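One protein chain is absent from this view; the other protein chains keep their places.
Then we have chain A:
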Amino acid sequence: MIRALRTGTFHLGMGLLSLLWLAPILWVVIMSTRTFDDIAANGVGSLPHSFTLDTYSQAWTDGGELRALINSMLVTVPSVALSLVLAALAAFALSRYRIPGRRTILLLMLAGNLLPPQILLIPVSKFSELTGTFDTLYALIAVQVGFGLGFYTFVLHGFMRDLPNEIQEAATIDGAGPGQIFARVILPLTRPALAALGALSFTWIFNDLLWAITVLRTDDNMPVTPALLALQGQFVSSWNVIAAGTVIAAVPTLLVFLRFQRHFVSGLAIGAVK
């Protein structure tokens, strides 16, 4: 009896809290389907009196979200792939071989990732001007890879170090070199960690604002996050279009999250128990 009551209180309390937590998101989704006249007449806080999906086409084409989404993918996919490949190579050599100074190198790489990015903004923007990559997606990819590498290497190192030694020894006896051992033995075993980091870094890079507005200038080059801010200036008080733009910008990371939920969460937790 008391137990049933406690279970009931738990579900009631958590149910309400969950609803409260999701309410802002639901509100924006609802708002994206209201007409401008409805919002003008009843205010943004009111319940909907209309339904339309024109807002999405407005945000998509007039608001430039299509272009922005393409830019985001052009930056995010290569950045994730490149960082993971480079980090895996470094982690492999540092964890499976006696590289002189390997601990120092690893900690230095991690420390680089812990630096506040503010100290890098001005030099990085100047450096991209110097190399002629300023205002190109290449600059953004390069800085995303450079800045993320330390953390990815650190996590993959921890993972690879714990793999059993015997398989590698067997491969060595069979005459495999480090390159083959990496590609055929260690990398396949590292897949869970790679999936976790991949899901995580996808959202980090896709959601980034600061680096994008530091190395990019032209609106046509902007990824989704800064484009969403620009949309606000362009559609002042068209709250339904801004809401539709917000929903569009949230969908890719939400999809990655739903698809890789388990990896995503374990990836975040890597930080906790490391």
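Methods note: a residue touches a chain if its C-beta (ideal position, glycine included) is under 8 Å from a C-beta of that chain, and two chains touch if they have at least 3 such contacts; residues count from 1.
In this text, contacts and distances are computed from a predicted model.
Per its UniProt record, the hidden chain corresponds to "Carbohydrate ABC transporter membrane protein 1 (CUT1 family)" from the list "Ketoacid-CoA transferase", "Carbohydrate ABC transporter membrane protein 1 (CUT1 family)", "Putrescine transport system permease protein" or "Carbon-monoxide dehydrogenase small subunit".
Only one of A:L86, A:I167 or A:L187 touches the absent chain when the whole complex is considered: A:L86. For the chain left out of this panel, the touching residue among A:L53, A:A170 or A:L268 is A:L268. Residues of chain A in touch with the missing chain: 10-11, 14-15, 17-19, 21-22, 24-25, 27-28, 31, 43-46, 86-87, 89-90, 92-100, 102-103, 105-109, 112-127, 142-143, 145-147, 149-150, 153, 155, 157-159, 161-162, 165, 168, 177-179, 182, 192-193, 196, 203, 206-210, 213-214, 225-226, 228-229, 232, 239, 242-243, 245-246, 249-250, 253-254, 257, 261-262, 264-274.
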